[in-house]
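Shown here: the complex without one of its protein chains, the others still in place.
Chain lettering (A, B and C) follows the sequence in which the chains are written, and residue indices restart at 1 in each chain.
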Amino acid sequence: MYGGFGTIGSPALLIDALLQKGVRDLTLIGIDAGYPDVGIGKLISHGRVKKLLTTHIGSNPEAGQQMMDGRLAVTFCPQGIFAEKIRAGGVGIPGILVDARMWGEATDGREAVLFEGKPCWMEPALTADVGIVYAKQADTYGNLIYDKSARNLNPLVAMAAEITIAEVEEIVPAGELDPEKIVTPGIFVDYMVNRSGGNS
Amino acid sequence: MYGGFGTIGSPALLIDALLQKGVRDLTLIGIDAGYPDVGIGKLISHGRVKKLLTTHIGSNPEAGQQMMDGRLAVTFCPQGIFAEKIRAGGVGIPGILVDARMWGEATDGREAVLFEGKPCWMEPALTADVGIVYAKQADTYGNLIYDKSARNLNPLVAMAAEITIAEVEEIVPAGELDPEKIVTPGIFVDYMVNRSGGNS
Amino acid sequence: MRLTMDQRNMIARRAAKEIVPGMAVNLGIGIPELVADFIPNEWHVMFHSVNGILGVGPTPIQGEEDQHISNAGGAPVTIVPGASYFDSTVAYGMIRRRKLDVAFIGALQVNRRGDLANWIVPGTRVHGIGGGAELAFYAKKVIVLMSHVTLSGEPKIRRECTFPLTAKGCVDLIVTERAVIEVTPEGLMLTEVMYPYSLQDVIYHTGAPLLISEHLQMVE
Partner (left out) sequence: MRLTMDQRNMIARRAAKEIVPGMAVNLGIGIPELVADFIPNEWHVMFHSVNGILGVGPTPIQGEEDQHISNAGGAPVTIVPGASYFDSTVAYGMIRRRKLDVAFIGALQVNRRGDLANWIVPGTRVHGIGGGAELAFYAKKVIVLMSHVTLSGEPKIRRECTFPLTAKGCVDLIVTERAVIEVTPEGLMLTEVMYPYSLQDVIYHTGAPLLISEHLQMVE
């Protein structure tokens, strides 16, 4: 599972590291497929991904091609529901109910349940074995602060993964971040990689 | 629906205003019942409340007494689920799924549905006609910043009410709050009352 | 027919007239992105971006882009006073709570009941549903901005959509380089014809019956 929206807030170094390590047969969960040569799309272009749960692959024709060829199994979900499903995973609830009337025809034909008078679908929470996120600042406890619209899905992914790895611009001693400004409490972060060198 | 946890982050002036206005037969939704003479408990002590959806009334024996006497209808919900239900209302999803095994015997005996192999309950989102919250700072657009643990339920309530009224310590011109630090975007806030005088 | 930049701007300029000061507005990718350029700053319109901004401002001056302030399409933007950042669940919370006054959205097809198809051309390239379904379903007013016909000249406004729907009955208004068309309970109502197109041309290139407004305007 990866944070970022397009290339904004995408953990570029961690993606490169996965590529170099030769990891393959990945199942990826993230908002889009990046671009063929930038962001998460690199892993797809290099044939390392077998399944993709996402909302949109328009910016990565290579993903579309692999999907048509049957090499990449893609499951689409409307974007806001997708984000909620990751959040549900992040706070440990099994799923959410969504209004089935919203979903147009982008469905697999399943039946809705009637809930409080509305046709609803039960949507399972999304979690992952590993989550990679990008943040601007971290402290030594793992608390994270993002940067403007590079926040996007990152705080959700940070909570929804069993092991969360954060790629950060800077790591400061605990106590130096304004506790009001922290978006992801450090208890959700397992490892950090400092973009300017040095891990933690 | 009201923010605050005990008396911390409780919109005291707005509660007093409701009391003075003589509003009655209220249905209240909030994490606890405050104290008999402080916070939301005042409305209960004055007999203005007919229904209460909450998690805990231990700090307000008057609420307990009214419940036993049948004057106040109280519905309890575990605290974390209660907060999630308000948030679900705040983001406009119909409900959430919760793990039925967690809930001990604090149930009304309803049946669980089997979802992804787990017994779950479908819990409806909570919304309200009016929400009252307390914040430290607002700007003229209605963006809110809370204060330390006075945040608690306030950002959730701000999103879950049809009309949200914020009691704030200070209102500054739009653009003066750090956009990274804003917790509640102003689009969710309809009215503001400045504690130091002057409404907006 | 591929639109010229002039035509795209003309659509955006016309679309901007649907906005009044103080509204919260979502701009989709494509022609909708251009709408912001036709809204005066002093209107304090709050532009919403699903990646997590409320209060998107104009395109930055070249060389002054901030790599971490971008819209949902990935284009660099700025922010206005009163803007805030948040995660995507809050962005979509605003949408589902019906806080958005207008959503401008691109389309592949619209039918006479205002059904919208904009996420997949079966058998060719797949984009994915993205955020379109939720924006279209929940925004108070949905305005489609698109070319009137496809690259091969086929009408995009049709009796029935042939592509899978994004959302049903959601479209309120259609603005193209040729016309402005309202979706009414009685059907599609042509209210404006854009220069240099003629009424006949619009009717000819529209694949659904059109009611002609008694206030029909021929726009110069």
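Keep in mind that, in the parts below, a contact is a pair of C-beta atoms (placed from the backbone, for glycine too) under 8 Å apart; a residue touches a chain by one contact, two chains touch by 3 or more.
It should be emphasised that the depicted structure is a prediction, and the values quoted were computed from it without experimental measurement.
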Who does the absent chain touch among those shown?
-> A, B
From B:6, B:41, B:94 or B:185, residue that would touch the chain that is not displayed = B:6
The one residue from A:13, A:91 or A:112 touching the chain left out of view is A:91
Selected from A:23, A:73 or A:174 as touching the chain missing from the view | A:174
Given B:11, B:92, B:142 or B:155, the residue that touches the chain left out of view is B:155
Touch residues of chain B, complete complex, unshown partner | 5-9, 31-32, 54-59, 61, 64, 67-68, 74, 76-81, 83-84, 87, 101-106, 136, 146-156, 183
Please give every residue of chain A in contact with the chain that is not shown.
-> 90-93, 139-141, 143, 159, 173-176, 179-180, 182, 185-188
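Basically, only the chains that are shown with their structure count from here on.
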Central chain (by mean CA position) = A
Chain pair, A-C or B-C, that carries the greater number of C-beta contacts | A-C
Could you state the distance in Å from the CA-based centre of chain A to that of chain B?
-> 30
Averaged over CA atoms, how far is the centre of chain A from the centre of chain C? Could you give it in whole Å?
-> 28
Just how far, in Å, is the C-alpha centre of chain C from the one of chain B?
-> 36
For chain B, residues that touch 2 or more chains besides their own | 91, 93, 179-180
What parts of chain C, by residue number, touch at least two of the other chains?
-> 79, 85-86, 89, 92, 95-96, 138
